[in-house]
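Following: one structure in structure tokens, then a few remarks.
All protein chains but one are shown at their positions in the complex.
Here is chain A:
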Amino acid sequence: MTLLFGAVVLLTACSKNPVEPNYDQRALAPLAVEFDNIVGGQKLVLNTGTYVNALGQSYNIQLLQYFISNIQVKKADGTAYTVNADSSYFLIRQDDPTSRFARVKVPEGNYTALTFTVGVDSLRSIMDISKRTGVLDPGAGNHDGMYWGWNSGYIFFKMEGTAPDAPADPTGQHKFRYHIGGFGGYNAPTINNIKVITVDLTARGIAQVRKDRLANIHLMVDVSKALNGSTNVSFATNPQVMFSDYSVQIANNYAKMFVHDHTEN
């Protein structure tokens, strides 16, 4: 009996805060979503890591970055909370480890699903320039910039590297450059590569958000999926993909690259 009681105490101690607090939109607590970029079964190492695509073509990755925005969490009972739009735009950059976390504030509670956008929604894409600061600053960056000046709009996903199969460019390098964007067009409809992703958290660990600690939803992001999937991208035939119809294939591919691994509560 004493033993059993002791075991119960221990179990209770292990499952931190077993009681879910009442849902209160004013009682916000921190939540992080971690975008852990990998390539297939390997760690992503810029420049020196070598990988092989589904067509058997080898490549390395020199630059990888993408926008994550409009984060929303949902409870088992269907209650959904959308993070304030002014605090919900993140640029995940492989060359900056601190940028892999999208840090937001949501009401305390237990969340079973996470939804976010890969890219920048059309509303923000046409908003007054004074509202576009931080990672959304159209003037930010240079070769790593995420904005098209000639065709007003953000680049949602940018992946560059070298592949022997890619034809030599004017500088003699065998580079591939995938700059994927397109919010649907300002007044004439055109490609829309905005991808809304929903990740179920029930199988690998729900997020228990509490004021006194930091829940972290850890996603593995297999960036090789951008090249492989419903369309297997060839470096030989499509070394440069920017604002073109083919970009839709790459966006459809990378929409499948986010997998929930676990949640640290």
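Annotations for the structure displayed:
Note that in this section contacts are C-beta pairs under 8 Å (C-beta built on N, C-alpha and C of every residue); 3 or more make two chains touch, one makes a residue touch a chain; residues count from 1.
By definition in this document, contacts and distances are computed from a predicted model.
Here one chain is missing from view; checked against "Carrier domain-containing protein", "Na+(H+)/acetate symporter ActP", "Alpha-D-ribose 1-methylphosphonate 5-phosphate C-P lyase" or "Cytochrome-c peroxidase", UniProt names that protein "Cytochrome-c peroxidase". Screening A:21, A:138 or A:205 against the full complex identifies A:138 as the residue touching the chain left out.
One of A:130, A:171 or A:230 touches the chain omitted from the figure, and that residue is A:130.
When the missing chain is restored to the complex, the residue among A:56, A:97, A:149 or A:172 that touches it is A:149.
Hidden from this view is one chain, which touches chain A at 126, 128-130, 132-133, 137-142, 145, 147, 149-152, 185-191, 243-245.
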